[in-house]
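Handing you a structure now.
Complex shown without one protein chain; remaining protein chains in place.
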C-alpha cells in the first residue's frame, strides 16, 4: 500500500456512545466527531445495546443473541472503533461495559486487531481519565489498538459546549480532529499487516 | 467500645455476586463465605439487580426505581459489603457495574463509610486481580473501606472446587475465613467513629 | 479510647515529598500542609533518601543500609504517613518509588497498618490523579490505609501558589486541612484496634 492509496481510502468507523441520556455531553461530543471527521471517514453509531439484558453466560451457552451477533459483524467489517463515554464511579459505565462483555463473546471476537479511539466528556476537572485508562486495560485483552495521542478528555463540559450542544472549545475541536486523523492512520497500520 | 463488645456484636453483611450464571465459581465462592463466616456474622445476598435496566440518568431524574432504593437501604443498614465477582475482559462485569452505578445515585450514597471485602474466582492464573484493583478504584470515589489483606483471588477454580461446588482448597478456605474476620474488624473501626 | 481522648491526643505524622527540586510545587504543598495542620499534629519530613542507591536485592541480602533502617523506624513509630508527590510519566516518580521499595524490605514492614494521606501538585489539569491511584495500589500490598476523601490533586499549580510559594487557592487550602483532619481520624481508627 502506498501513501497515496492511504489518502484516498474510505474509512468506516463505528462508534459506541456510553451515555443513555438524550442530551448528554458525550452525545454532543459524538456529534462533534461526526462533524469534524476527515472527508473520507464515515462514523456510524452502534445502537440497540441499551435494550440488551445483562450478560448471563448460561444464556450465551444456549446461543448468541441476534442483535449481538449483528453488531459484532458491524464492528468486524469496520476499519476502527470510536468510544465516546462518560465516567461513572471512576470507571467504565456498567451499560457500556455490559455491551463490550456481550460483544467479546462472539467469535471472531470483533475488537481484535481494530484501531480504537477514545473520547469522553465530564463536568469535572479530570475529564474521563480514570475511565479511559480502564478501557485501555480492557483493550489489551480484546487486542484492540488504541491511539495514544491526543487523549481527548473534555473537562468542565458545561463550558465546552454551547446551548445548542455544539462543541465550541477550540482546543477540544482540534483534539477531536487530530484523534480521528490518528485513527485513520492506525486503521491503515493494522489493516495492512493483519 | 471495648474489645469484649466487639467480640459479641452481631454483624450483618450484604453481598453482591457478580456472575449471573447459576453454577458459577463465584456463586460457589459466595457459598463458601456463608459457610465459613464467623458465628456472629450473617451474610445476605442482594438480589434482583439482574432485572434492572441499564442506568439512564434521564430516568434517574424522574425518580429512583423502587428496587434500587430498597437495596440501597439494605446496604445502608448493613455493617459491611462483600463483593464476590468474576473478571470480564480485565475489569468489572458490566452487570455488576451497572448495579453499582444505580446504587451510587441514591442519597445517602449507600457505600459511603462501609467496610468492604473483595473476593473473586477465575479459571485462569491471575484470579480476578485486574477486576479487584478497578473495583478498589471505584471504592475510593464511593468512600468504601476495602480490606487490604488477604486478597482472595481464587485461581484455577476448576481445581479449587469439587464436583459438588464445595471450596476444597485449604489455602483459599483459610483466606476466606480471614477476610471475613478482617471485614468484621473493619466494620467495627468505621462504625465506631463515623 | 473515648472521643475526648482522641481530641487531645498528639499525632506525629511523617512525610515523603516526591520531588527533589528545591522550589517544586510539591514542596510548596508540603509547606502548606505543615502550616494547615491541626494544633495537635506534627508533620516531619523524612529526608536523606535522595542519596540512597537504586535498590539491589543482592545488597539487601548482605544487610540493610543503616539510613533505611532508621527511616523505617521513624515510620513505624509515627501515627501516619503523608505522601506529597508529583506525577512523572503518568505514575510514581522513580526516586520516591525507589525509597518505598527500600523501606518495604525492612522488617517489620513500616507502612503496615499506617494511616496514609495522599497529596500532589501538577501544572496540568489532571493534577496527579494517575500517580495517586498507582500509589494506592502499592498501599494495598503494603497494607497502608489511605484516606479516600478529599483527594488533594492540585491542578494548574502555577495559579494555585503565589510568587512566595504560598498556597493561596482557598479550595485547595480547605482540602489540605480536611485531609489532615481525616488523617488524624484514620490514625485513631487503626491505632486503637491494631
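Read from first to last, the chains carry the letters A, B and C; within each, the first residue is number 1.
Please note the rule applied: contacts are C-beta pairs under 8 Å (C-beta built on N, C-alpha and C of every residue); 3 or more make two chains touch, one makes a residue touch a chain.
Being a predicted model, the structure only gives us computed values, none of them experimental.
> For the full complex, which residue in C:100, C:119, C:154 or C:179 touches the chain that was left out?
For the chain that is not drawn, the touching residue is C:100.
> Among C:29, C:92 or C:106, which one is in touch with the chain left out?
Checking the options C:29, C:92 or C:106, the one contacting the hidden chain is C:92.
> Among A:35, A:77 or A:143, exactly one should touch the missing chain; which is it?
A:143
> In the whole complex, not just what's shown, which of C:12, C:69, C:134 or C:166 touches the removed chain?
Going through C:12, C:69, C:134 or C:166 one by one, C:134 is the residue touching the chain not shown.
> Determine and list the chain C residues touching the chain excluded from the picture.
Interface with the chain not displayed, on the chain C side: 19-22, 24, 50, 52, 54-58, 88-101, 104, 130, 134, 137-138, 140-142.
> I need the residue numbers on chain B that touch the omitted chain, in ascending order.
125-127, 129-130, 133, 153, 155
> Kindly note down the residues of chain A that lie in touch with the hidden chain.
Where chain A meets the chain not shown: residues 133, 136-137, 139-141, 143-145, 148-149, 151, 185, 188-190, 193.
The rule is short, and it goes like this: only the chains that are shown with their structure count from here on.
> So the centre of each chain is just the mean of its C-alpha atoms; given that, what is the distance between chain A and chain B in Å?
Chain A and chain B have C-alpha centres separated by 30 Å.
> Please set out, as single numbers or ranges, the residues of chain A touching at least two other chains.
Chain A, residues with two or more chain partners: 130.
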